[in-house]
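In this view, the complex is presented without one of its protein chains, the others remaining in place.
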Amino acid sequence: MATAALQPRRTIFARPTATTGWYSWLTTVDHKKIGIMYGVTAFVFFLLGGLEALAIRAQLAVPDGEVLNADVYNQFFTMHGITMIFLVVMPMGVALFNYFVPLMIGARDVAFPRLNALSYWIFLFGGIFIYSSFFLGGAPDGGWFGYAPLNRDLPSHGMDFYAVGLQVLGVASLAGAVNFIVTILNMRAPGMTLMRMPVFVWMTLVVSFLLLFAMPVIAVALFQLMFDRLFDTTFFNVAAGGDPLLWQHLFWLFGHPEVYILILPAMGIVSEVLPTFSRKPIFGYAAVVFAGAAIGFMGWGVWAHHMFAAGLGPVANSAFALSTMFIAVPTGVKIFNWIGTLWGGSLRFPTAMKFSIGFIAMFIIGGLSGVTHAIVPHDAQQTDTYYVVAHFHYVLFGGALFGIMSGLYYWWPKIFGHRLSEKLGSLNFWLWFIGFNLTFGPMHIVGLQGMPRRVYTYPDGMGWNLWNMMETVGAFIIALATLVFLFNVAVSRRKGRNEAGSDPWDARTLEWATSSPPPEYNFAEIPIVEHRDDFWHKKYFVGPGRTAEPVFSGGAVDHADDEETEPHIHMPSPSYFPLIAAFGMLVSAYAVIFALPAVAIGLLITTLGFFGWVFEPGTAE
Amino acid sequence: MATNDTALTPPAHEEHHTSTGLDNTKMAMWAFLGSECLFFGSLISTYLLYRSRAGSGPTPGEIYDIPFTSVSSFVLLMSSLTMVLALAAIQRGDERGLRTWLLATAFLGMTFIGGQVYEFTTFYEEGLALSKSPFGSAFFMATGFHGAHVTVGILMLLALVGMSMAGRLTVDGARKVELIGLYWHFVDIVWIVIFTVVYLVPTE
Partner (left out) sequence: MKALSARGRRLLLGGLLGVFSILGAACGGDAGPQDFLSPEGPVAERADGLWDLTFAIAAIIFVIVEGVLVYTLVRFRRRAGRPAAQFHGNTKVEVVLTLIPTLILAGLAVPTVKAIADLAEEPQNALNVKVVARQFWWEYEYDNGLITANEMHVPTGQPVFLTLEGQDVIHSFWIPKLTGKQDVVPGRVNHMQFEADRPGEYWGQCTEYCGLSHANMRLRVIAHEPAEFDRWMEDQQEPAAASVSGRAAEGEEIFMQNCITCHAIQGTDAKGRSAPDLTHFASRGTFAGAMFENNTENLKAWIDNPEAVKPGALMPDYGLSSDEIDAVVAYLQSLE
């Protein structure tokens, strides 16, 4: 274990040394611990976002509902969107990137462990900051998309929390993106060429580049909104000559790559789970990888399909209709290749596999409804109705969340050393599947029957009552399914239950080549990689008849948990300066809204944090 | 890799092997600068949209003082030269030269900022404010954020000077200087784009 620094200049700079207890979590720079913190925090926000959804559904269960008034409803639907996108799906992806990318590439940690910790603390503080708005004058109420000029006119502090809060979260994402790009490009084990990396790692790389280039665009838009609200600039002040469409262009230039940021991690997970439980490699690895990169690249050329009703004109609308249609092609490639992975396999269906297959089935629906949006004259009907709400919930819930659940069930034994109960997992899956389809399936119908989005109520006699009631029932089934998951987590922890060794699924990639959970240094010896799915190749070879035959040397597990042979590997020391720097940002965030001069205090704290970071002694060699 | 290798300053610690051969921190800086391109690109695009919306306030043609801004642009350009000289100094082990050229760079940067402050104050007195018109908002936002980036750069340059004086650049110092140099040159290039697009290209 890392020791205290050789020559601390001042004791304030001595690196903390705790490895257990809560203080070790506050100062950790270990990607695995950070991954767990991201996951737990994101799950708590998932529960909050889910409660918001339940409230919305309770209000919309019947016409002229009286559960929430218009003001509260508008805050709830705004926060539901912000929560699920920025505080759940994105950080869940990051949680799994954090835990598994270093393991999958045979590295001991990410390139910049303290920067990694900084990203987490900024995320946590950013989320707390945004949610504190409920108690400080009202939560954001302009929709997650916050269109101008409404966004600058809304009177409560809500939209200030929106502008500042998303800015703070953006810093965390950007830092994380830089970290993962450098980690993946620079820290692969010897022999792991890019085309030998697991698909999940490739998707992390594509997502990181998307974040790198998309976050600055929304940062500019948010600065413009912030300055309009705080300093009376005129970016979106129509009377002074401002153009509301500027916001939309900037927002969606970010916003469309953002949806690929949301879905690609789940696609990566599915690309790992399917081969393991089909017992054969992914079908068309290169195509799956290139399709992911193509989706990332083409995703920059479709943004104005969110603006088909904004009046951009027939030429622009046609161009974006075409680009939107054609982005379905690489998406289709992935779907066909996943089915090709299943084809000819020997399929087992543990919960992880159920969720991955559920992903494919639901994503086909969401993808098809997405293509119908590209038919511009009909999108003029569909847009801003529940038909669109159905589409994006099929791809984000049926897609991203199902994929994340698949990853959780799959990787749980690696992280915690025990499996989650398969019986409860199956119940979790089916309840979630039924509840999900009952909630969002009818939204296609009620949207096509003319029910708009973002409405706190609707009148009787529109033909929408039955569908809305069904959707509400479905939402509560989803809630029940979530409770089953939590129950599963709780009961599976009991000692001795479902204990898992290093490779409980007989899987293919390097994370399974070390103990469950891995030691702090991940691998006693950095593996030398000779194939894609190198771990699988240590266990099997392809014999005549194109079937897998076991290799006699029997498993390639890294024997790192032998106490006697505990290797002397120096890992980066913990540090509390990332926490301090992040805290300074929280102070500045509140100051921007409530006491502008106090921003200097926040900046000072952050600067001190960075100074300590720079000057603290390095890890003892 | 070994772009930092010098005959007189052998690496005192084992260089970490990387898959691409490029140092981690250098790759990180390039990635970060890539995202900054989008950041400034969005600010400049906004300016392009709003430059002819001056409302009742002064227009670009009325308010810009091209000769003045040309001089401060030249100053900033020269600071890139001194930055290069600073890097060359540490690469040959000359820490005193390093500090001289770093301070020169910082000084030129501060002169540029001083010029910006003077220019902004003059514009304000002539009726162009952040809140005056979309042109005003977009102009001050783009140039203001650029100025903030230059200021952060100056602080980092001074920090490097301090580190050198404290003897913390004897090991691996050239890499750190190169890193800040990359940032500094980028900020300079952004200014060249801004100067051309915002000041030089006439607004009808």
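Letters A and B mark the chains in the order given here, with residues in each chain numbered from 1 onward.
Assume a contact is a pair of C-beta atoms (placed from the backbone, for glycine too) under 8 Å apart; a residue touches a chain by one contact, two chains touch by 3 or more.
The model shown is predicted, which means the values in this text are computed figures rather than measured ones.
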Which chains here would be touched by the one that got left out?
-> A
Considering the whole complex, which of A:Val542, A:Leu596 or A:Val614 touches the chain not shown?
-> A:Val542
Considering the whole complex, which of A:Ala14, A:Ala58, A:Ala293 or A:Ala328 touches the chain not shown?
-> A:Ala328
Of A:Ile364, A:Ala524 or A:Ala598, which sits in contact with the chain we cannot see?
-> A:Ile364
Among A:Thr27, A:Thr41 or A:Asn74, which residue is in contact with the omitted chain in the full complex?
-> A:Asn74
The missing chain sits against chain A at residues 69-71, 74, 142-143, 147-150, 153-154, 238, 241-245, 278-281, 283-287, 309-311, 313-314, 317-318, 321-322, 325-326, 328-329, 332-333, 335-337, 339-340, 342-349, 357, 360-361, 364-365, 368-369, 371-372, 374-381, 383-385, 441-442, 445, 448-458, 461-464, 542, 546-548
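Keep this in mind: only the chains that are shown with their structure count from here on.
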In the complex, chain A touches chain B at residues 111-112, 174, 177-179, 181-182, 185-188, 192, 212-217, 219-221, 223-224, 227, 231-235, 237, 240-243, 246, 250, 253, 614, 621
The chain B residues in contact with chain A across the complex are 13, 18-20, 22, 24, 27-28, 31-32, 34-36, 38-39, 42-43, 46, 49-50, 53, 55, 130-134, 136-138, 141, 145, 159
